[in-house]
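Removed: one protein chain of the complex. Kept in place: all other protein chains.
Let's turn to subunit A:
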Amino acid sequence: MESAAAEPSDSRPREEAAEEKEEEEDGDGAAAAPRSGPPPAEQPPAPAAATMEDCLSKKIEITVSEAEKRTGRNAMNMQETYTAYLIETRAVESQNEGQCSPVDSLWRRYSEFELLRNYLLVIYPHIVVPPLPEKRADFVWHKLSADNMDPDFVERRRIGLENFLLRVASHPVLCQDNIFYSFLTQEGGWKEMVNETGFQLKADSRLKALNATFRVKNPDKRFTELKHYSDELQSVISHLLRVRARVADRLYGVYKVHGNYGRVFSEWSAIEKEMGDGLQSAGHHMDVYAASIDDILEEEEHYADQLKEYLFYAEALRAVCRKHELMQYDLEMAAQDLTSKKQQCEELATGTVRTFSLKGMTSKLFGQETPEQREAKIKVLEEQIQEGEEQLKSKNLEGRDFVKSAWADIERFKEQKNHDLKEALISYAVMQISMCKKGIQVWTNAKECFSKM
């Protein structure tokens, strides 16, 4: 069977991706090439992607500065407790002016952040959209609360939400989005605004996407590999976080038991003459040692949060790959459809039946159709074929554009990921070094006390 002009996806590697990456977290390298056109959804035509200088993050300061417990009534008129977060924005003044501009602020809750993100996911399917901090406390070790209302959890979530906003604001494409801007600046009516965009309608159904995964014939190999990578990444980071939590738990136990030395040394020192002082003060150092683990592990939670961000980023990466598969599948289906229509047309024109079709059979059974009927059918088919060819062309174009822009963002993402994770590992090593130094200090002090026994 002759296949229609479904072009296989472009497998040429992007050339523009190798731009130098800036070190800072906020700014974004200019690696993202301008998009060739608006994304398939009905976003009003956007200008070319912002350069680093134009990124929103350079123009305004964004912080999520506070968290507050609130009670209210939910959609079913039931009372609920939730946490609201204060988003503050302030224009970045140039050095010359020397004035502090006023701070704008508004309150948002987690579900609104989720809405924003879902919107971005649908409208920008070719972008690896930054993830939100986890909805529920996961990978906790025993001393950490799994309670969403726990102040430590809320605090870490506050930081995560701020991080999310900064990520979006420094993304060359996402930062220009109006809905995003309104999220930061317009308290009332924002939800309605988002819903009015009708983005939910454009969301691909999960079933469709899943279907596509299994039945697409010629996906771009790079995306297939990337999807595989994102699966593996999710798996390995999950594993890492789980074991890390257990390690933290055990380490906590080791430190805390040393506290018992403090008490027994104190009791023992009471019956000793010359040894007493040394024992007593050594015991004090054991108490210090036991207490030190709390701060150490609290700091380590930040490291865990950094890993978690990339755990969730892996999911976003996967989503982009899936979108590609879906588009490719769509394309293949359209091509297949076009082929079969052309075939039908040919059969009707020449009178030969090449393939089995129900119509053909029924016409055999119930009598042939008239030449006029046949002509009409052919005409319809020819129209459809023409439409189909145009559609196929545009789908092909869309597909190629998608691949191009998605790959650009993926390259940007890769750079960011490598940079961020390296920084995370460095800070983890620094934490370990600090912990070792504290340990040496405490035990040296204790040894000094013992030497005076």
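Here is the rule we go by: a contact is a pair of C-beta atoms (placed from the backbone, for glycine too) under 8 Å apart; a residue touches a chain by one contact, two chains touch by 3 or more; residues count from 1.
Note that in this section contacts and distances are computed from a predicted model.
Student: Going by UniProt, what is the name of the one chain that was not included in the view, given "MIP18 family protein", "Sorting nexin-30", "NADH dehydrogenase [ubiquinone] 1 beta subcomplex subunit 10" or "NUBP2 factor"?
Tutor: Per the UniProt record, the undisplayed chain of the complex is "Sorting nexin-30".
Student: Could you tell me which of A:His126, A:Arg157, A:His258 or A:Arg412 touches the chain that is not displayed?
Tutor: Final answer for the missing-chain contact: A:His258.
Student: Among A:Met275, A:Ala291, A:Met333 or A:Ile378, which residue is in touch with the absent chain?
Tutor: A:Met275
Student: Among A:Lys58, A:Arg222 or A:Arg244, which one is in touch with the chain left out?
Tutor: A:Arg244
Student: Could you pull out which residues of subunit A are in touch with the chain that's been left out?
Tutor: Considering the whole complex, subunit A reaches the absent chain at 18, 229, 232-233, 236-237, 239-240, 243-244, 246-247, 249-251, 253-254, 257-258, 260-261, 264, 267-268, 271, 274-275, 278, 282, 418, 421-422, 425-426, 428-430, 432-433, 436-437, 439-440, 443-444, 446-447, 450-451, 453.
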